[in-house]
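Removed: one protein chain of the complex. Kept in place: all other protein chains.
After this line comes chain A, so read on.
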Amino acid sequence: MTQQCPLGLSAPPANCLDLWREKNDQLVRQTKVAQDLGLSLRRKRLAQDALEGFRGLLHNLQGLPATVSVLHLELTIICNFITLRTSLAQGFIEDQAQEIQQVLERVLKTREQLQPGMKYRHKELWNSVFGVSILLPELLPALHHLAGLQAAHWLSTDRLGNLTVLLKTLIGSQSGASEDLLLLLKTWNPPAEESGAPLTLQDARGLRDVLLTAFAYRQGLQELMAGSLPRALSNLHEAALGLCPRPVLVQVYTILGTCLRKMGSPQRALLYLVAALKEGSAWGPPLLEASRVYRQLGNTAAELESLELLVEALSIPHSSRTHQLLIEVELLLPSPDPASPLHCGTQSQAKYLLASRCLQTGRAEDAAEHYLDLLALLLDSSESKFSPPPAPPGPCMPEVFLEAAAALIQADRAHDALTVCEELLGRTSSLLPRMPWLWTDVKKGTKESPHCPLWVSATHLLLGQAWVQMGAHKDAISEFSRCLEFLFRTTPKDNGQGPTSHCEREHTSEVTLQQLRAVALVCRGLEWAASGQNTRALQDFLLSVQVCPGNQDASIHLLQTLRRLNRRDEATVLWQKLEAQTELPQENAAWSPPLYLEICLSWIHPSDREALLEEFRTTLQEPCDL
């Protein structure tokens, strides 16, 4: 309809502009109707239609020569267009920079300030536009609105230098003014449109408030990550004070909690977290943060309780809020990366956290239950309920299985542990190296060893331990032997081929390998000792001390066996070595074993270690005193 309006012939141009302006107002009203429709296709379609309408109007206007009356409407429509498009796409689209540039050049054309050959950079363009805009007072409100959208774009893409220059231009202050963006944003007072102006989706002042909150939030979060906590705190307070939709307020409170926890005021942190929980439905991040605070306070019961609540909160299906068809604060916030305090993972990831914390704090029964739940969740093959595995900083899938088996063994559920280990081996059987030398080529001697992932050996170790618990010594010993067979063929630097898991390489360190070998040898030695074959036990313990000299538990087991076999001299030498070792600072302080290995290490730890050492001290020193 609009296109048919002949320009300047039968109808005066003013009428055409009126028509288009009427159309703009109607589209704005249509968008507002769409906004109230909730999440539905109809809403989306209405909004899309409105967007197309704005685009069409814009094309019409851009065909006219640039005059003040045309530009007033054009600026308003381009603001509406960008607002709606950004809101629909949930993010700024790069090519809108061109649109803004085009309209700014048109503004300059009215004043004949545009040198045709010259190519303006964006920043300079704004500067020259506001240089001439004093001569165009009618355009000022719309220009400020457009500048607000430009500011939002630059904020969301972290181009703060440009943003500062723009704001200074907007305020009209020169170089002497403060560089503080927050202050600049507060000082900026966009002029209001007069009453008869064409309708806009969002007014410039509202946009300014959104920018203020978003900037304070972003700045606070960045400073928190960078470690400058007091500045982060003040910025976040600023964000909380501003115009803040509820979901954003929950986030701000949660980050405030993180900040205060890191500053060493856990109680104040808890206050904010409670406030966050009261505010809204996004319980995940504050609950996770609460569990961290309780962990710092040493309150394990409360910590685990928060984690349980977190799992529950995340099991509620994600209900996406209907976005308003405006530039909202959320649009300008950074998407949370895994390092952000707001990253709380999915249900399965929270469940893993809960299970592993239970295992670490010695609640083996709970841990076992949670691990079994987790495995059920992860392996559920019904398609629509996918549950992602723990993400990279966490363990890889085989390690989750191993931890589950270790937890089950700890909880005296050896049968279940066996099942879990068999499942792990069964699911990966096709990936495991076929070892022809085990049954065919033993005689032929040296053959290149196949790559075998560490977790395969660990599975056999756990299997052996499960058999130990069930009293099946023979089976246990054969599993330990198989484990050792794999372990001595695994080289930690062998990281080339084969199906690997995403975090396996990091954990296949030399130390882990050594410790695993020591544990396996000690476990087998213990089994030999239990069945009365002390010489074989002695052999294993000796080997374990050799492969991992730092492991004192292995030395103590060796010491005990030596004493049992009445080899006093060797025992004395070993004991002296051990005494000397305890005085030295512990090696490998920086090394933290994978959780399953930690549990395995606890199995070879003699419960009465100090008593044993004391006993040795007396019995071994007696002959010397004589």
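Some notes on this structure:
To be clear about the criterion, contacts are C-beta pairs under 8 Å (C-beta built on N, C-alpha and C of every residue); 3 or more make two chains touch, one makes a residue touch a chain; residues count from 1.
Going forward, contacts and distances are computed from a predicted model.
For the omitted chain of this complex, the UniProt record lists the protein as "Fanconi anemia core complex-associated protein 100", which is one of "NEDD8-activating enzyme E1 catalytic subunit", "TP53-regulated inhibitor of apoptosis 1", "Mini-chromosome maintenance complex-binding protein" or "Fanconi anemia core complex-associated protein 100". In the complete complex, the residue from A:190, A:242, A:257 or A:389 that touches the missing chain is A:389.
Of the options A:307, A:353 or A:378, the residue whose C-beta touches the omitted chain is A:378.
Contact with the chain that does not appear here is found for just one residue of A:195, A:430 or A:566, A:430.
Only one residue in the set A:220, A:284 or A:594 touches the chain that does not appear here, and it is A:284. Residue positions on chain A in contact with the hidden chain: 39-41, 44-45, 48, 93-95, 282, 284-285, 318, 320, 335-338, 342-346, 349, 378-379, 381-384, 386-389, 391-392, 396-398, 401, 424, 427-431, 433-436, 447-453, 497-502, 504, in rising order.
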